[in-house]
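Shown here: the complex without one of its protein chains, the others still in place.
Now for subunit A:
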Amino acid sequence: MIAATTLTRADLADSVHREIGLSRAESSKLIEQILGFMCGALSDGQNVKISGFGSFVLRDKGERVGRNPKTGVEVPIEPRRVLTFRASQMLRDRIVKAG
């Protein structure tokens, strides 16, 4: 089925175009804005929580000593901020039910 292909921005814009009736250009702009606002909030250090979908949660990792797996040389890994996604129970259930 269509699931073989990867869904992209263009597909999302197309859905907005078909379902809401906005022009393709405007639909595409709206998709960019949604992603832009989510990216912006996360870059500002804010978690993003979308009810019924899930939460994008920032986590601050402390410094640790890593190792180059090829050479075995120890290298410090700087403290950094990482992004994790926690799907809502609704989304988890939907995926489990779909099998």
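One rule holds for everything that comes next: a residue touches a chain if its C-beta (ideal position, glycine included) is under 8 Å from a C-beta of that chain, and two chains touch if they have at least 3 such contacts; residues count from 1.
We take it that contacts and distances are computed from a predicted model.
*Asks:* Which name from "Hydrogenase assembly protein HypC", "NAD(P)/FAD-dependent oxidoreductase", "Integration host factor subunit beta" or "Probable peptidoglycan glycosyltransferase FtsW" does UniProt give the chain that's left off?
*Replies:* So, among "Hydrogenase assembly protein HypC", "NAD(P)/FAD-dependent oxidoreductase", "Integration host factor subunit beta" or "Probable peptidoglycan glycosyltransferase FtsW", the name matching the hidden chain's UniProt entry is "Integration host factor subunit beta".
*Asks:* Please identify, in ascending order, the residues of subunit A that touch the omitted chain?
*Replies:* Contact residues on subunit A toward the absent chain are 1-9, 11-12, 15-16, 19-20, 22, 30-31, 33-35, 37-39, 41-43, 46-54, 56, 58, 80-85, 87, 91-92, 94-99.
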